[in-house]
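Only one protein chain is missing; all other protein chains are in place.
Right after this comes chain A.
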Amino acid sequence: MAATSSSATIAIPGQLLGPASKFQPGPGTHIHESNLYSSLLGLVHVNQPTKAPGPVKRLNKITPAPPPAELPTISVSRSAVSDKRETLPEVGNTVLCRVIRITPRQAVVAILICGETVLDAEWQGLIRVQDVRATEKDRVKIYESFRPGDIVRAEVVSFLSPTLPFTRRFYADAAY
């Protein structure tokens, strides 16, 4: 393709990045027929793996075999090229959200900020009654914990479930 002849740091969708045996796929890439291809328009980054700790002095216990993940991770990111990249909340992310409405079983929230990025679109989330706090879960009452309009810091605990669109675990106390 013509793209390979120009600046090597810009990748376009479908551009060959390297064999899957030499790199690990990062964000913005995909594997096809044991080769890594770019799936975004952006700049290529190769992250070298963190140095494995030096050889152990003396093997005195049985350890699991070191993971084969010693390959550099290759990724394509749009962040340097465009600031309009929409991010999807992922499990484990800390998000800021606003309470839209409350029911006895759950609070429906709109996610405003995911990690460090302000989202363009409003993604909807749920805080179930059993996820509000870690202790005394059976005494939690949604209407004593939240009011519509509260800004809540929460952690994404589930994403891909047809019945529960998102679930948030209440993290900090509701800020006003």
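Going forward, contacts are C-beta pairs under 8 Å (C-beta built on N, C-alpha and C of every residue); 3 or more make two chains touch, one makes a residue touch a chain; residues count from 1.
We take it that contacts and distances are computed from a predicted model.
From the set "Translation initiation factor eIF2B subunit epsilon", "3' exoribonuclease family, domain 1-domain-containing protein", "Blast:Ras-related protein Rab-7a" or "Trafficking protein particle complex subunit", the protein name that UniProt assigns to the chain left out of the figure is "3' exoribonuclease family, domain 1-domain-containing protein".
Within the whole complex, the absent chain has one touching residue among A:40, A:74 or A:102, and that is A:40. Within the complete assembly, residues 1-3, 6-7, 9-10, 12-16, 28, 30, 32, 37, 39-43, 78, 80-82, 84-86, 88, 120-124, 159-160, 162-163, 165 of chain A touch the chain that is not shown.
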